[in-house]
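A single protein chain has been removed from this complex, and every other one stays in its place.
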Amino acid sequence: MLDGLRAAARRNSDDKALRALIRACKRLLSERAEANSVAIAAELVQAYAQLPEAQRPKLFDALASDFSPDPQTVLAAATAYAQAPTARHLVKLSQVAEPPRQELLRRINRAPGGTACLIGMRRDLLTLLPSRPELLALEADFLHLLSSWFNPGFLRLEKVDWQSPAQLLEQLIQHEAVHAIDGWDDLRRRLQPDRRCYAFFHPQLPGEPLIFVEVALLPDMPAAIAPLIDKKSTPQERNSFKVAVFYSISNCQPGLRGVSLGNFLIKHVATALQRELPKLKRFCTLSPIPGLMDWLLKKPDFEALPGLKKPQLARLQAAHALLLHSCGQDLAGLQQQSADRPLEDPVQQALLSLCAAFMIHQTHSPGGDPVARFHLDNGARLERLNPAGNLARKGLRQSAGLMVNYLYDLAEVENRHERFTLGEVVHARAVAALL
Amino acid sequence: MLDGLRAAARRNSDDKALRALIRACKRLLSERAEANSVAIAAELVQAYAQLPEAQRPKLFDALASDFSPDPQTVLAAATAYAQAPTARHLVKLSQVAEPPRQELLRRINRAPGGTACLIGMRRDLLTLLPSRPELLALEADFLHLLSSWFNPGFLRLEKVDWQSPAQLLEQLIQHEAVHAIDGWDDLRRRLQPDRRCYAFFHPQLPGEPLIFVEVALLPDMPAAIAPLIDKKSTPQERNSFKVAVFYSISNCQPGLRGVSLGNFLIKHVATALQRELPKLKRFCTLSPIPGLMDWLLKKPDFEALPGLKKPQLARLQAAHALLLHSCGQDLAGLQQQSADRPLEDPVQQALLSLCAAFMIHQTHSPGGDPVARFHLDNGARLERLNPAGNLARKGLRQSAGLMVNYLYDLAEVENRHERFTLGEVVHARAVAALL
Amino acid sequence: MLDGLRAAARRNSDDKALRALIRACKRLLSERAEANSVAIAAELVQAYAQLPEAQRPKLFDALASDFSPDPQTVLAAATAYAQAPTARHLVKLSQVAEPPRQELLRRINRAPGGTACLIGMRRDLLTLLPSRPELLALEADFLHLLSSWFNPGFLRLEKVDWQSPAQLLEQLIQHEAVHAIDGWDDLRRRLQPDRRCYAFFHPQLPGEPLIFVEVALLPDMPAAIAPLIDKKSTPQERNSFKVAVFYSISNCQPGLRGVSLGNFLIKHVATALQRELPKLKRFCTLSPIPGLMDWLLKKPDFEALPGLKKPQLARLQAAHALLLHSCGQDLAGLQQQSADRPLEDPVQQALLSLCAAFMIHQTHSPGGDPVARFHLDNGARLERLNPAGNLARKGLRQSAGLMVNYLYDLAEVENRHERFTLGEVVHARAVAALL
Partner (left out) sequence: MLDGLRAAARRNSDDKALRALIRACKRLLSERAEANSVAIAAELVQAYAQLPEAQRPKLFDALASDFSPDPQTVLAAATAYAQAPTARHLVKLSQVAEPPRQELLRRINRAPGGTACLIGMRRDLLTLLPSRPELLALEADFLHLLSSWFNPGFLRLEKVDWQSPAQLLEQLIQHEAVHAIDGWDDLRRRLQPDRRCYAFFHPQLPGEPLIFVEVALLPDMPAAIAPLIDKKSTPQERNSFKVAVFYSISNCQPGLRGVSLGNFLIKHVATALQRELPKLKRFCTLSPIPGLMDWLLKKPDFEALPGLKKPQLARLQAAHALLLHSCGQDLAGLQQQSADRPLEDPVQQALLSLCAAFMIHQTHSPGGDPVARFHLDNGARLERLNPAGNLARKGLRQSAGLMVNYLYDLAEVENRHERFTLGEVVHARAVAALL
């Protein structure tokens, strides 16, 4: 019973803390706060850090309900603007249509640590969003402002290497999401002169990478990941660098999800490398295909694929039958291969055909590959499919070992991006030939 | 005639450049540009730099007319939101009510040099504004975004001293707007340990101060400016510092007019000084009163002053009569005093009374002193009026030599600001006693 | 036979390289080289880096024999100076008595990388020295110049922490000579706010620590090493720091052996910590006693110990007998204890008595403890002996687990150092009481 009393007391005190926080938000937006806003914002930043996790949804509810524009006021301004679209009416409309919480967030941002606090709030908000659609407009305000502040013009591209602070390098080990870094020795190899790492930083978050990309400098476009991340490999000479390969890109800030960073990063890095190493001829990726096996295991309906010709359809169905036959009717068997027990050649060919179909005809539809969508939308071209490119457990599970190269040609990204937005998947002829 | 042809040709080519620039703006906003936006923005930045001055108004016209929200779309969204104020309706409303040119400006900001370009555009726009009210909404968009980006959370406070780059110091000489800096020797004196200078910088504009404040560290609150800016004065010892005096604050970026900087700067500096020199007891200004003589020369209607009591009114009128009498009926005579020919004591007293009335009862009305309004709104208190505080030409012309101290008490600024917004002029008793 | 030919050819080419290098040395010293000395020195630096290891002794022979002062010339100058000790005779004497190779080394030092080259040469020379006493004068010239250049006035003290470059931190792991660092996690713990690391750097060797010291900030003088280097221990609060403990000091540059660095480092660090944390009351070490067990196992001749009184002698002999008895006559048994199997109390007491005798009466003689000699000569006081201070293998082997605290009192170091040089071992009364 004592425990119950204690819990009640804590709840009570938590409720108080929440109400105080909401009051502080209102005060920060008030006229009175003008002359002292940085100090109030700093209190608010601290209060959020101490708010118990269970109280956060209530705070977000309050921000969603109490800090929205007034519907009637907006309607009146919109009506006036529709009747006479003058500058004065527009100014009025802009003022009343913008949710007041945007100004609140801007004022929180005035505090030391304000930016980090807002990113943390959004991270917390994003975890709630799936079950709380009523927070959608609040989320949109966060995204709107963070996108404005994490504008690539405000970001600093920095090379990360073995001279970087341990504090920073530690974060790479922690956040690498594609090919895990196996401790400091592995990391050191990935920062030698023929392997590069670049990250975006924001002046308000010094020492904290927002996103980073790992690059291998090679003589040729690579077909497999293992040699690129072999921590015992010998660094290659500068003279041999012809191709820059983006082999991993990882976000470090969950609270910045949806803020465009990766696409800018790849182009900034390509430009920087081109300047440093004018002999580089190509920029490409060596990428996973996380969606392939899911698609295959769900027994794809080839007939529903848009833009497929009859003979292609027939060949795909035959390939699928061959795969099934080779695995005793369970495609999960494809995930069991290894360097010692490779797929037989016809089976591998059938797999490549199906993958080509998946990439070219499924990407624009639900179930399409998200990595493909990222790079193609970013103006890259689907360049080559590589059998047995990644025989590690994750690679086998995702795509039966297949990997893909996307090609970045800076002169073509605008054109290719547009073609992608119009529904095309720009690809090399060799990929089409696999169908 | 040949000249005419040439001029026509140039006009023709200028028109072409303008149309290309507007097209580039539309392209930058298009879906297609997504994958290449930094490059397009960079072109736009360069194109604006080369646009002939005469073409700028036309560009602003285009930005004002072609990049506004569509009235009917906004009205529909506002109506839907008024009928059902859901998150989804609000998101939609926010999207369609924000002028598309805000996104355009954000995308320009992605380019290297983008921020500087936008500040330059706004500077140009501000010179046009008085005669072009239809550009008001465009101007509001600029101010809205620049205020968000030049948030004090994003600014860096830096001490400027004799170790600073000459490139930076040169800008102080150029922009000092209150007490002109008479060359490098004068500047050097103003950067000795008992004189300080602090400036705000933005990460995107390295080496370019946005605003700076000059501070004198003294044993007492000063009554006159000359000793503070005497370039031959001997620097005082650190132990003697009891009062920090803000004696000059100047903006360096006309394109940031209206973005709150000065109020944050004063408080940041006060906080930084307090930390460095815990023995500092007071933070105050020694400020000009630029509006006083204008007000006096226009023969103020004392009876219209709000909140004045009868006996005060009588005393003011007597004071005014005394002044007129002392100058042979032309108050401009007050602007002729000097250290050798000071005002006679009763005349000086009469002047102080009138100044106290001006500060306490006129500040909230048109014709009130702008410097008073800035500091009082910023939470300061009107502390002391100083006769013969500035006998330099400008000081005599503006205020017959009078200067004023405003007092900053960080624990009181919020409260005092609020009182000011409610119509009060917070002042020391001694000032009231002058009435 | 072919192999023989090849080896002969290689020897031939190596000899050529050596002769070329010696010629380059002579050229660098020549008048002609004046105008081009940096370039010649740079060639020499590179040539030494490529010289096969087997050729180094021959190079050192040449430097020892061909670049010494001419005996007759020196004798003439010394005679003239003895007959008339004028300034002019002294200048002449200084010129001819200094070995010309000192000027050679100074000129090599002009090249980029020259300093590192000279340190490398001395490292190589030191390995040869034991078997080649004729290189002694050459070694003395190296030491003379390096001591002049690695003067503490030219060194930079820097705090090393988790913000330091990985490249630098890696060298700590590699060079820690007292309590090995077990990987990056261990290192991270040793760089938390309650553990410090400071190193000396030379401007010519950026990023390369010369020597570093590890410090623990604690509430009390510690008696055992394990808690200090426990990588899972929780960092303590700044408020609790009363004692700074130097628990490890390691050189990183074998080529700087004999150049005074450690004594300056300890005092610099103590001064820096005192300034940062005025509440620190004491500076001490927690040090190993590497010479104790060697001394005990060699059956010390107690009667030969200087300054021992009769009753003390008797007690020491009894203590020794007790130890022998407790171990079955083999003192190596003392090295087998552990936390679970501690020494019995009387045995531990006997061991402490013997240790006290070793420290107080043996330090000035051969076989005395080198660590004791370093700290006592450096002006520290022998403060406390700690039983079971280090039960790790190395601690048991060196000193049967005993550790010692030396106390640094900056106001006393000059006095204590002098007493040490006069033959005393300054110690706390409690240590003497153990006898």
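Just so it is clear, A, B and C label the chains in written order, and each chain counts residues from 1 on its own.
Everything that follows uses one rule, which is that contacts are C-beta pairs under 8 Å (C-beta built on N, C-alpha and C of every residue); 3 or more make two chains touch, one makes a residue touch a chain.
Predicted model only: the values in this text are computed from it and were never measured.
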Next item on the list: Give the labels of the shown chains that the missing chain contacts, considering the complete complex.
Entry: B, C
Checklist line | Touching residue (missing chain; options C:9, C:49 or C:90) | finding: C:90
Checklist line | Candidates C:104, C:145 or C:244 - the one touching the absent chain | finding: C:145
Note to self: Using the touch definition from the top, which of C:55, C:171 or C:204 touches the missing chain?
What the structure shows: C:204
Checklist line | Of C:26, C:58, C:110 or C:364, the one touching the omitted chain in the full complex | finding: C:110
Margin query: For the chain not shown, which residue from C:26, C:175, C:188 or C:267 touches it across the whole complex?
Written below: C:267
Next item on the list: May I ask you to list the residues on chain C that touch the chain which is not drawn?
Entry: 31-36, 38-40, 64, 68-69, 71-72, 74-75, 77-79, 81-82, 85-88, 90-91, 93-94, 97-99, 106, 109-112, 114-115, 133-138, 140-141, 144-145, 147-149, 151-154, 156, 203-204, 263-264, 267-268, 377-379, 413-414, 416-418, 421
Next item on the list: Could I get the residues of chain B that touch the absent chain, sorted low to high?
Entry: 162-167, 169, 183-184, 188, 207
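The rule is simple: only the chains that are shown with their structure count from here on.
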Note to self: What's the farthest chain from chain A if centres are computed as the mean of the Cα atoms?
What the structure shows: C
Check: How many degrees of rotation bring the Cα atoms of chain B onto the matching Cα atoms of chain C, given to the nearest 5?
Finding: 180
Item checked: Whole-Å gap between the CA centroids of chain A and chain C -> 52
